[in-house]
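The other protein chains are all here in position, but one chain of the complex has been omitted.
Think of it as A, B and C in the order they're written, each chain with its own count starting at 1.
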């Protein structure tokens, strides 16, 4: 299972901040596609992704136990 | 009388920080010349001068009661 | 512990204390506070949310980037999360260097990078137009 973390507007949109998703062997892009279909999450293609707390691109392949965080545009400071 | 204030190396050189000098009607340049002769103060031509706490140039005419401060290069901050 | 995400109010002096050293002649701090008016709209309060472990890593990365560019610089950053009222402090960045120009430059670099790569989000729940 892949641990998925949602923040900011994505968290509000889905109404939860963590999910467990079957995704061993998937790419980040495939996971985004699956989540779009399963949860009708808007704008997922344009957000940054972190895998295990480091930014990762859409080609990154996921393994069971990975933590994937979707990072909408940041606004700290 | 003109009140003269000395700071930093000028104060150390002369060994005092205030002087009263007859100088009514003198220019700042003339006062500097007089102090150079009377006290052998070096480098007085190159320091800035303040009259009554505002920077003044060598042509400024002094009157009794004025306070003249010689301001060596500043090094605050 | 120079890079922190805090739920508690930030004490500026504590962040500064982390970077003061015998070889630092200059310390700059940047203090980001919650401003009441933005583009004619009034903010009542803000809620800051962070992906905490990654945010700390990214703050540490900014510190490493500064060290590469300004080897003599010491940096400390604390960012607050939770509900912040007007004038509350959201972030404090302290940078010390031997000479002052570097302290300004490195500090500014830090805030720009925070706004690019640190996973922290500001939610403005209390914004209203001029007439409410």
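To be clear about the criterion, contacts are C-beta pairs under 8 Å (C-beta built on N, C-alpha and C of every residue); 3 or more make two chains touch, one makes a residue touch a chain.
What you see is a predicted model; the values in this text were computed from it and never measured.
Within the entire complex, contacts from the absent chain reach the displayed chains B, C.
Only one residue in the set C:4, C:75 or C:107 touches the chain that does not appear here, and it is C:107.
Although one chain is not drawn, its touching partners on subunit C can still be listed: residues 12-13, 16, 20-38, 86-87, 96, 98, 100, 103-104, 107-108, 111. Not every partner is drawn; the one left out touches subunit B at residues 5, 7-8, 50, 53-55, 69, 71-72, 74-77.
In this text, only the chains that are shown with their structure count from here on.
With centres set at the average Cα position, the gap from subunit A to subunit C is 26 Å. Annotation: 73 Å between the Cα-based centres of subunit A and subunit B.
Residues of subunit C found to touch two or more other chains are absent. Of all residues in subunit A, none touches 2 or more other chains.
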